[in-house]
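Omission of a single protein chain aside, the complex is shown with its protein chains in their original locations.
Read from first to last, the chains carry the letters A and B; within each, the first residue is number 1.
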Amino acid sequence: MADSTWMGAYRRAGPRTRLRAFLVRLRGGDEIAHLITLLFGSTILLITFLLVYELWRNSALSRHKFGWDFLFTRTWDPVFENFGALPFVFGTTVTSAVGLLIAVPLGVGAAIFLAEMAPARISDGLTFLIELLAAVPSVIYGLLGIFVLVPILRTTVMPLLKHALGSLPFFQGPIYGVSLLAAGVVLAIMIIPFIISISREVLLAVPQDQREAALAVGATKWEATWKVVVPYARAGIMGSVFLALARALGETMAVTMVIGNDPKISASLFAPGYSIAAVIANEFTEATSDLYVSALIELGLVLFLLTIILNALARLLILATTRRGTAHA
Amino acid sequence: MNLRMAWRKSVNAVMFSLTALCALVSVSVLLFILGYLVWHGGKSLNWAFFTQLPKPVGETGGGMANAIVGSGKLLLLAALVGVPIGFMAGVYLSEFGGSTMAFLVRYTTDLLNGVPSIVMGIFAYTMVVLPLKHFSALAGGLALGVMMIPIAVRSTEEFLRAVPQTLREGAMALGASKWKAVATVVVPAAARGILTGIILDLARVAGETAPLLFTAFNNRFWSSGWNQPTASLPVMIYTYAVAPYDDWHRQAWAAGLVLLGLVLLANVGARLLLPKKAFAPRG
Partner (left out) sequence: MKKLSTLSAMLAIGAAAFITVLVPFQLTQAINQPVLPPPGSARVGQARWAQTVGTALAALGEPAPASPVPDKVLINAAGATFPYPIYSKWFTEYNRLHPDIQINYQSIGSGGGIRQLQAGTVDFGASDMPLNDQLVNDFKFKVLHFPTVLGAVVPTYNVPDVSQELNFTPQALADIFLGKVTKWNDSAIAQANKGVNLPEQDIVVVHRSDGSGTSYVWTDYLSKVSPEWETRVGKNTSVNWPVGLGGKGNEGVAGLVKQMPGAIGYVELIYAVQNKIPYGRVQNAAGQFVVAQLSSVTAAAAGVAKSMPADFRVSITNPPGKNAYPICSFTYLLIPVKMQDATKTKVIKDFLHWMLNDGQKDAEPLTYARLPKEIVAKELKQISLIE
């Protein structure tokens, strides 16, 4: 016989035999299990599709009226119904940038310490504590922001900055306390655990022989770390930064409690501002006209697209590194 | 030892102490947050807080009993939505994955994970609140449930994949069909991990405020059933914190302590049950 295996028999079988085989398999239950779990999986597809569709549909009014100019208009005027996204994109970008500026050096530094320098037990213990920071709800950060951070900024830090760096346009103008700077600092605290945790893992995944090779040619531990290990893990660290950025963009409560809620663009970090998430949270239930609501939803769509792009980039980068390194659990 | 060597050694020492400082600063932020909340919130916690309803504006006293129960209701609803879908989809990806469909499911799960919480609130508003013409716990629970799904999927999939292939093969060698092997052998083996993943998920979603602002709204009284607006801890904290009444600030601290306490309890409990590697906060 040409093919005496089971598959061969199957191939030679006629339609009725195949049908019987299928029914036997069906009774076994695997097909149904596959179907059921597939169904649940496809609800996720359905939900995501619905989400995007609803966002798209409900922002139609605003999209048709303003077109692409929406992204570049500075005014946000509910009385004369002139809406533009620029102040919010500005606020979101600036606060996230300030947050990153503070969090990345601190975070990468801490990750380097935890991955390279600290003994394993201390490293695990400290990482455990730092990852707990990631679990703290946003509104609690906001609570502490209003009652602790803003007064400290207003009475101590901002006057100091104004005194020392007042020549720069970033540190000029009246000091309110609630400001772009305050929001940036709160965001920094919120994203540090992500940067530390992921960077630490990425650094740990760098193969040991890289370090040993550097030490073998006479480098100090720091030189080995900074000049060999960190560049090796560079893509992964960048990935963690992107991830942290994506998270910072969508942060609502803590930001809206300390940013000052003023849709203006200003060069000074001391000035109040507004972020996309904050304006939606404040004005959504009160938007008095359909165009107003539609504009807010369009803002939500912009935010959504931004976070998608960033998240995709982040995952690609992290994937690139951890696959390049040795196997990680 | 020449000058250059001394320089390099001192750079080594300085940089490592700087990085140690970074780590210390990060940890001390957490300890500060905890300490401050315990101090401020602890002062204001009393029996009335847990059992009484909010008093009219401007009067002192009252509590957040309805908010605590409201949060519980919302979490229950969120779990009802998020856990089945998340778990089953995780099973699908881990056991039947590999096809284009699986790739699509994984991709959209990641997409859903990146949705900002306020946008989720808009979604629940247009899908539930507007058609039913009611702010409701249902809408709030749905928003939170959808937020739960991506993490539930990911943790289920990870823990199922971590079960050694030999277990599956052993079960099938004994004659079990694939689904039976998964249901009776693989899932129980991964059960602890999946459960703790879900607990962490719930803890995260318990603290979300933004999606509740225009779905579950708020309520000064007890809310009965699922079709009424309901108070919840995070929303009450927000409302009380931005108001000028000192008594409300006091209650906001107490509520913050309660919320943080519950969230941290769930997190610490989950992490103690399982090895650390599983818990990198991946956003």
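Everything below uses one rule, namely that a contact is a pair of C-beta atoms (placed from the backbone, for glycine too) under 8 Å apart; a residue touches a chain by one contact, two chains touch by 3 or more.
Predicted model, so just to flag it, every value in this text is computed and none were measured.
Trainee: For the full complex, which residue in A:Thr17, A:Thr156, A:Gln208 or A:Thr285 touches the chain that was left out?
Mentor: Going through A:Thr17, A:Thr156, A:Gln208 or A:Thr285 one by one, A:Thr285 is the residue touching the chain not shown.
Trainee: If the hidden chain were put back, which of B:Ser26, B:Gln228 or B:Gln251 would touch it?
Mentor: Among B:Ser26, B:Gln228 or B:Gln251, only B:Gln228 touches the chain that is not shown.
Trainee: Just name the one of B:Ser94, B:Asn218 or B:Gln251 that touches the chain not displayed here.
Mentor: Checking the options B:Ser94, B:Asn218 or B:Gln251, the one contacting the hidden chain is B:Asn218.
Trainee: Sort through B:Leu132, B:Ala173 or B:Leu272 and give me the one touching the missing partner chain.
Mentor: In the complete complex, the chain left out is touched by residue B:Leu132.
Trainee: Please identify, in ascending order, the residues of chain A that touch the omitted chain?
Mentor: Residues touching the hidden chain, for chain A, are 75-80, 150-151, 154, 174, 176-178, 260-262, 272, 274, 282-283, 285-289, 293.
Trainee: In the complete complex, the non-displayed chain touches which residues of chain B?
Mentor: 50-51, 55-58, 65, 68-69, 72, 76, 129-130, 132-136, 138, 188-189, 191-192, 195, 217-229, 242-245, 273
As a convention for this text, only the chains that are shown with their structure count from here on.
Trainee: Chain A to chain B: how many Å between their CA centres?
Mentor: 16
Trainee: Hey, which residues of chain B end up touching chain A in the complex?
Mentor: Residues 8-9, 11-12, 15-16, 18-23, 25-27, 29-31, 33, 36-37, 84-85, 88-89, 91-93, 95-96, 101-102, 104-105, 108-123, 125-127, 146, 149, 153, 162, 177-180, 182, 200, 203-204, 206-210, 213-214, 234, 237-238, 241-242, 249, 252-253, 256, 259-260, 263-264, 267-268, 271, 276-277, 279-283 of chain B touch chain A in their complex.
Trainee: For a test of understanding, state which residues of chain A touch chain B in their complex under the given definition.
Mentor: The contact residues of chain A facing chain B are 28-30, 32-34, 36-45, 47-48, 50-51, 54-55, 58, 105-107, 109-110, 112-114, 117-118, 124, 126-140, 142-144, 146-148, 189, 192-194, 196-198, 201, 220-223, 226, 243-244, 246-247, 249-253, 257, 277, 280-281, 284-285, 297, 300, 303-304, 307-308, 310-312, 315, 329.
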